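Input: a single structure, listed below in structure tokens.
A single protein chain has been omitted; all remaining protein chains appear in their positions.
Take a look at subunit A:
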Amino acid sequence: MICYDISDKFPAPQEGRNYFVAIGLEGSANKLGVGIMLQQLPTKHTPVPRAQVLCNIRDTYITPPGEGFLPRDTARHHRNWVVRLIKRSLEESVLPAKMSGEVENRPIRVNDIDCICFTQGPGMGAPLQSVVLAARAISLMWKKPLVGVNHCIGHIEMGREITGALNPVVLYVSGGNTQVIAYSHQRYRIFGETLDIAVGNCLDRFARTLKIPNYPSPGYNIEQLAKNGKNFVELPYTVKGMDLSMSGILAYVDNLANEIFNEKSNSKLKYTTTGQKITPEDLCYSLQETIFAMLVEITERAMAHVNTNQVLIVGGVGCNERLQEMMKTMVVDRQGEIFATDESFCIDNGIMIAQAGLLSYREGITTNIKSSVCTQRFRTDEVFIKWRTN
């Protein structure tokens, strides 16, 4: 159970200012991200001012081909890098002169920051815990309040801010999460989700089976291999109502891959119906086509449920261009619009935590240091979205 301090007063910007600044720390999986975000108050001329990204930096823990990232090692990576990343984010952030009212742009100062935002969950326990330690320490040293952020809400709010999508169905697809979400009555409600492993986890683990590199990311490398796939191999298709199941597909395709790599095996599975030998590229292509088709199917159904024609794709798998293309085909058929962001905002990052945290902070919601314990399980619909109406 996540506890917040909720004030009935809305905090004002610092004296003489019409903007807020937040630093966001993200470390729920193998990416460590720090971002600094500036949000302006609305004015007569710009009733909905765009948030300004002052800095968005990331360091990814990369494991050798065939290996996944383990919680302990990932936590150690985050502990080793978090202080350096925070330092660099402050050094790289520039406060525009038109904001500070000074003659020239100047580097940001610690005192310019209004709140410290951190990922409170969901994610891997040990990495989350090592990042929250840094968040608490700087909160106490700089005398700024903490704001705990739900990782999924971070993705959604960042996607909305960057693309300007007003009320989309959100497909959140990453290494740890697969959800179809739509907003209703101050909650992001989950319309469908995976029943076992996440889409990204399925792709990452298949990349391990093929021993392809984890740099820049396993999913990206699968996407590149899939472009050279020529034969479609039929895989199980497992949509269950609004939900998906991915583990059976992974087991099946892993099994196929092992047959192909096993020189001695003479299984029929190694060949297509036309007698061609199946390649790893064919498997990547078929796996992508199958699971993305499942995602498009449940997204389309969610659009019909909530009667919207906008789709926003967020999360690490969201930068897969084939997924974006397949989704676009569906959305265009429905005379709708599709929104997606590039890898700097799709893949886990600190700036999305700053963005969502600042939205909470401006509504008077902060996290007491004693309640700042991270949690591995933290559902998207647990968060009260005070900053949205209707």
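Some observations on this one:
Here is the rule we use: a residue touches a chain if its C-beta (ideal position, glycine included) is under 8 Å from a C-beta of that chain, and two chains touch if they have at least 3 such contacts; residues count from 1.
The rule we apply is simple: contacts and distances are computed from a predicted model.
Here one chain is missing from view; checked against "Cytochrome c oxidase subunit 12, mitochondrial", "Symplekin/Pta1 N-terminal domain-containing protein", "Gem-associated protein 6" or "Transcription factor Pcc1", UniProt names that protein "Transcription factor Pcc1".
Only one of the listed residues, A:163, A:299 or A:372, touches the absent chain: A:372. Checked against the full complex, the candidates A:58, A:79, A:205 or A:362 give a single residue touching the omitted chain, namely A:79. Of the candidate positions A:50, A:109 or A:277, contact with the unshown chain belongs to A:109. Among A:140, A:166 or A:332, only A:140 touches the chain left out of the display. Panel shows subunit A; residues 76, 79, 82-83, 86-87, 90, 107, 109-111, 129-130, 132-134, 136-138, 140-142, 369-374 of it touch the chain omitted from the view.
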